[in-house]
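Can you read through this structure? Questions will come right after.
Note that one protein chain is taken out, while the other chains of the complex remain in position.
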Amino acid sequence: MAKNIWVVGGDPRQAALARLLAEDGHGVHTYALELAEGVRCEPSMAGADRADCVVLPLPALGPEGGLNAPLSGSSHPLEEVLGPLRPGQPVCAGMVTEPLQAMAEARGLVLRDYFAREELAVLNAIPTAEGAIQIAMEELPVTLHASRVLVIGFGRLGHALVPRLRGLGARVWVSARRYEQQAAAESMGAGVEGMDRLPDWLCGYDLVINTVPAPVLGVEELSALKEGALVIDLASRPGGVDMKAAAALGVRVIWALSLPGKAAPVTSGRYIKDTVYHLMDELEV
Amino acid sequence: MAKNIWVVGGDPRQAALARLLAEDGHGVHTYALELAEGVRCEPSMAGADRADCVVLPLPALGPEGGLNAPLSGSSHPLEEVLGPLRPGQPVCAGMVTEPLQAMAEARGLVLRDYFAREELAVLNAIPTAEGAIQIAMEELPVTLHASRVLVIGFGRLGHALVPRLRGLGARVWVSARRYEQQAAAESMGAGVEGMDRLPDWLCGYDLVINTVPAPVLGVEELSALKEGALVIDLASRPGGVDMKAAAALGVRVIWALSLPGKAAPVTSGRYIKDTVYHLMDELEV
Amino acid sequence: MAKNIWVVGGDPRQAALARLLAEDGHGVHTYALELAEGVRCEPSMAGADRADCVVLPLPALGPEGGLNAPLSGSSHPLEEVLGPLRPGQPVCAGMVTEPLQAMAEARGLVLRDYFAREELAVLNAIPTAEGAIQIAMEELPVTLHASRVLVIGFGRLGHALVPRLRGLGARVWVSARRYEQQAAAESMGAGVEGMDRLPDWLCGYDLVINTVPAPVLGVEELSALKEGALVIDLASRPGGVDMKAAAALGVRVIWALSLPGKAAPVTSGRYIKDTVYHLMDELEV
Partner (left out) sequence: MAKNIWVVGGDPRQAALARLLAEDGHGVHTYALELAEGVRCEPSMAGADRADCVVLPLPALGPEGGLNAPLSGSSHPLEEVLGPLRPGQPVCAGMVTEPLQAMAEARGLVLRDYFAREELAVLNAIPTAEGAIQIAMEELPVTLHASRVLVIGFGRLGHALVPRLRGLGARVWVSARRYEQQAAAESMGAGVEGMDRLPDWLCGYDLVINTVPAPVLGVEELSALKEGALVIDLASRPGGVDMKAAAALGVRVIWALSLPGKAAPVTSGRYIKDTVYHLMDELEV
């Protein structure tokens, strides 16, 4: 059934989200997205209290603490956005932090974090994997085909990376600590290594992709890499690579964060849409 | 370092296990495997108390309650096997049940169940998937290539089945309840369905593979299948298919249990070996 | 536009062909298929002269020289089948040999051999590859996953085998003589070997699949195989394996001919249908 949905703030992912919601037949209003192409924006939040659901961006807050709204010409304090809403109103936001949580509670809003949903994390691994592959293709003077690639860690990102790299003809190894992760990597056709003594066998790889958010590649490991090897670090802050050591050693490291929004904003918008639907469903909106 | 390992009872998997352990350089003794090819058996358990580890089969006990020993000419009560062991001795067994647990405790044995290990379950999904594919190839008058296949459930078995079926050119859908399972299936290139209203859209499939150990395919679902469709049920007891309804409706259902040992006993033996090594490692044997 | 098509003689592939043609809306008559399920047969060839196209089986002639009609209760001399047809009438047959060619010419029939068409050969490589994989799964005590497979020759069969074997997780090598075949195999992710000195490196394989119709695996090569290795010979007569040497050496060899009709008769029937359509198109039927 058609709903009244407000999409407030955000980057091209939110613009895509608004378009996709409208294509699904919902009544969609946007605010603080006035620089986005193909989106008609409301001049204010007036009327937003009638929304079945209000969707805030990912991340919800910008570095200044206000609404994250890079596609808006002006800045938007949180009060401006949440003020006009009514108690009990469903609000979905990405990466909810303390200030947003507190203000939503104070106003009696029903706040849900779509970025905390496992299905979105699993789906986001797809554009992240594609983004990493794009970077590798741009940076390496060899084809991924027949090159030797090590993926460190075998969670959601590893699961998305291995079949894609293999589909391109790369020879893929996975380094993971837990036995069941090693088993899963073997089942997917990767070679398997533990996490011990990385420096002893790192020299064989053309490309190393780290997915573990822990200090995995320090000076000893980086020294062991062969000349010309590329390191792509997909781990969120603080990352898994000692960047100073890499710079000193002349190892090329690309720390690639937030790839889904950069590599495929429209697809990312669709994933957010699906996840918001799940939340609305659970909230019986 | 070379260990003294006894492999006692079991089927061709245990015979393969014994050979593979010997190839790795261990001192291997077998008992109750005298009908296995290429395995030299001890006449009794004498000396087994000097073993660093005793490995019992999968399942450990036979239908009569004694040692599961289909490759032995005689029957072996549990006392015969455990009696000669010494308190504190490590024993690895598959599918440990109450009687074995109790007797092992009474004797002070350190009993571990390798079949309860997640890594073995993940690895066993590989031969299970191959076994299911073999059955489908044997039974269907069409190629898997270009056929439409539904996999019900998306746990370890689903993860092993989908890429293999797709690698053979099948068009694969996954029906799963949880959103993150649906997301994982989508990431692997499968189409995705929920678990609601199965009967509404079951008619499109040439092959349905169930992996969910719950009554999933009842009379309504089975009636919805198209003529000639094949159902393979991989769910452990009590299975997911109403076999009576299937018989009445003339739907071909193959309930395929314990595929790893049947489809690939040597590979299964290798998986058990790897898992036993992990257990020995954790027991600091 | 709907055509009048007669399907005469043959095995389950022709029965499937008749059903599929009818499903496409054509007026279909069958003869000499009276034991096939779900097919209504004409009592004689009377009326066949009004057919837009008459389809004979694959192979067209049986061992006795009459119509190949294993699903008929009686034998059918060629005259009985071709006699009632009119000069200029299109006849499509599989594996046309001299006697059929001569009689068709004598009667002024427009005879085409669908088995000589490249597209059918390419398509038939799919069920052949699946059939070979099925045999390997049935015969080997190890999974195809992680097993080492050598494909000898890299024509149509090799092209169908390599991605499927790799999709199942096998490690695949191709042995081919021509450099461009080696390049194509490399592009598909296989390891590459030449055809020289096979015996020097054959020992590494669990499974060898020959596709070259020439004496490739003689006593020297067979002696080099490791114990327990399986050989599947897909080469048409005279085959590529010295069967006597294999028997003497105890090497398991399965010479698998005509797999499409055995492994997937319905799919094979569909391929024949598509090819007959192409022929009818070119004949402007």
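Order as written gives the chain letters A, B and C; numbering starts at 1 within each chain.
FYI, a residue touches a chain if its C-beta (ideal position, glycine included) is under 8 Å from a C-beta of that chain, and two chains touch if they have at least 3 such contacts.
It should be emphasised that the depicted structure is a prediction, and the values quoted were computed from it without experimental measurement.
**Student:** Looking beyond the chains shown, say which of C:23, C:119 or C:220 touches the absent one.
**Tutor:** The missing chain is touched by C:119.
**Student:** Using the touch definition up top, pick the residue from A:4, A:101, A:134 or A:223 that touches the left-out chain.
**Tutor:** If we include the chain that is not displayed, A:134 is the one touching it.
**Student:** Any idea which of C:160, C:190 or C:280 touches the chain not displayed?
**Tutor:** Of the listed residues, the one touching the omitted chain is C:160.
**Student:** Among A:27, A:167 or A:199, which residue is in touch with the absent chain?
**Tutor:** A:167
**Student:** Which residue from C:44, C:97 or C:187 sits in contact with the chain not drawn here?
**Tutor:** Candidates C:44, C:97 or C:187; residue touching the omitted chain: C:187.
**Student:** By the contact criterion defined above, which parts of chain B meet the unshown chain? Give residue numbers in ascending order.
**Tutor:** Chain B touches the missing chain through residues 145-146, 166, 169, 186-187, 189.
**Student:** In the full complex, which bits of chain A touch the chain not displayed? Write them out.
**Tutor:** 12, 16, 126-127, 130-131, 133-134, 137-138, 140-146, 163-164, 166-169, 263-267
**Student:** Just the residue numbers, please: which parts of chain C touch the chain that's not shown?
**Tutor:** Interface with the chain not displayed, on the chain C side: 117-123, 125-126, 159-160, 163, 179-180, 182-184, 186-188, 275, 278.
Convention: only the chains that are shown with their structure count from here on.
**Student:** Are any chains cut off from the rest when chain B is left out, and what groups are there?
**Tutor:** Ignoring chain B, everything left is still one piece.
**Student:** Report the chain whose mean Cα position is at the greatest distance from that of chain C.
**Tutor:** It is A.
**Student:** For chain B and chain C, what's the span in angstrom between their mean Cα positions?
**Tutor:** Centre separation, chain B to chain C: 36 Å.
**Student:** For chain A, jot down the residues that touch at least 2 other chains.
**Tutor:** 186-187, in rising order.
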